[in-house]
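Excluded from the complex is one protein chain; the other protein chains are retained at their positions.
Chain nomenclature is as follows: A and B, assigned in order of appearance, with residue numbering initiated at 1 for each chain independently.
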Amino acid sequence: MWKFFHKLGSPPWFYSIAGAILRWLVPITLFLLIVGYAWGLLFTAPDFRQGNSYRIMYVHVPAAVVALAGYYVMALAGAICIIWNMKMAEIAMRATAPVGALLTLIALVTGGIWGKPTWGAWWVWDARTTSMLILLFLYIGVIVLYEAYEDKSGGSRAAGILALVGTVNIPIIYKSVDWWYSLHQPASITFTGGSAIESSMLYPLLLMITVFYSLFTCCVLANMRVSLIKRESRSSWVRTLVEED
Amino acid sequence: MRELGMLEYLQRIVRRQFILAFRVPSEFAIPISFFIMVLALFPLGFGPVVKNSGVIWIVALLASLLSSDRIFKQDYDDGTLDQLLMSPQSLFGSSLAYIFVHWSQTGLPLALISPLVAIMFDLPGSAILPLVVSLLIGTVVLSLIGAIGAALTVGLRKGGALVSLIILPLYVPVLIFGKASVEAAIQGSFFSPPLALLTALACGAVAFAPFAIGAGLRISMEI
Partner (left out) sequence: MYFESLYEVFFMGGHGTYVWSAYLFTSSVILIMVWLPMARLRRSIKRLASKFKAG
């Protein structure tokens, strides 16, 4: 077990393993993404209330789910990097932040597009939309903070602390925004939530959530490889790797 | 030389910070002036009748934010922070002392001046008490969160704008509960539930934020 962790901390080992994983994970993920697209777009019946616009759910919900989970992954990496000062955790944290921010952006934009035919407005200040917007700014804060530090390791640990503070705050923010929203009783807006989702709609959704998790993994690993090779550009393993190439 | 007890040590930090603050008394006027000036912009922007207590809370939040990046700046520049980190006393206590001083320079005056603002904005008399109390409690949280941002960026040259971007999202719950308690009083219902939640936030922040502040200061001092 410990041996595995030590290996995990070794840049050349991680670089080659991540490369091997990406070599098959990226094509599989992209293939499954197309399968999920086709399933969600073409092979499911429309929602009886929302018609065809509900098909946006198959990209919107997975992006939102993984964006939120990604913040916790980032905060976990940040915690490891603060406590054990592990280089690989630093790199993982930096690799996670932009991916999570982009997924949050996808969730916000597709949510807006979905909102227009469903609620009649591109943007509605409801609890979830507002929380996701705040999540985007939490991500941006982490990115901006580590970019502002010239010292990479200090910046990563500072951003790690911020990510941890954010993690404590996300449930509070979510609950408070939820509560705020329930005070401003919405008049004309109806939600699809509450009604149980039918299994013919659930399976493609589960597939898409899996695809987005795997996409997230791919992007994080690929980002980590880039920063590994930049950071270790003076070491011998990079030299042999580049010369073999 | 005898060793200082924890309380005595904190007392000295607080006294030192206050002495430094009182050397430039106009510093105390900045948050209050900012508070009232920005509030005056709202009627100018929205028309003479602003029927919303939320603006008071938003501006209080901005006033606290405005001064938060300077909590540690001066002591960072003159090396006091180095001494603080090297002292055997816990950083937990000393960061709380710093925040107490910051709060009494921003949150406390804002809360004390807020009845006046409430009258200017034509809030009912029943809303004044919850406004003052929620500001008193809420600004503690604002100062604590602001200090986290300040600790993380104190070593950076362009920290100021960064602090606001980092900590504004974390201010959201304070704004919601603070505004809700005022709103509840205006509408004649109980204002204690949101106030209780705000107090819970304050307790949690007092308990946990100093750890983040201490860790942030240690990182900032390494560079």
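Following the convention adopted for this analysis, a contact is a pair of C-beta atoms (placed from the backbone, for glycine too) under 8 Å apart; a residue touches a chain by one contact, two chains touch by 3 or more.
None of the values given here were measured: they were computed from a predicted structure.
Asker: For the chain that does not appear here, which of the shown chains does it touch in the whole complex?
Answerer: Its contacts among the visible chains are A.
Asker: Quick one: which of A:A63, A:A163 or A:V177 touches the chain that's been left out?
Answerer: Reading the full complex, the residue touching the unseen chain is A:A63.
Asker: Footprint of the hidden chain on chain A, which residues?
Answerer: Residues of chain A in contact with the hidden chain: 26, 30, 33, 37, 41-46, 51-53, 55-56, 59-60, 63, 99, 102, 105-106, 109-110, 113-114, 116-117, 215, 218-219, 222-223, 225-226, 229-230, 233, 238-239, 241-243, 245.
Note that in this section only the chains that are shown with their structure count from here on.
Asker: Can you check the complex and tell me which residues of chain B touch chain A?
Answerer: Where chain B meets chain A, its residues are 148, 152-153, 155-156, 158-159, 162, 165-170, 172-173, 176-177, 180, 183, 197, 201, 208-209, 212, 215-216, 219-220, 222-223.
Asker: Over in the complex, which chain A residues touch chain B? Could you list them?
Answerer: Per the touch definition, chain A meets chain B at residues 82, 134, 137-138, 140-141, 144-145, 148-151, 154, 157-158, 161-162, 164-166, 168-169, 172-173, 175-177, 179-180, 183.
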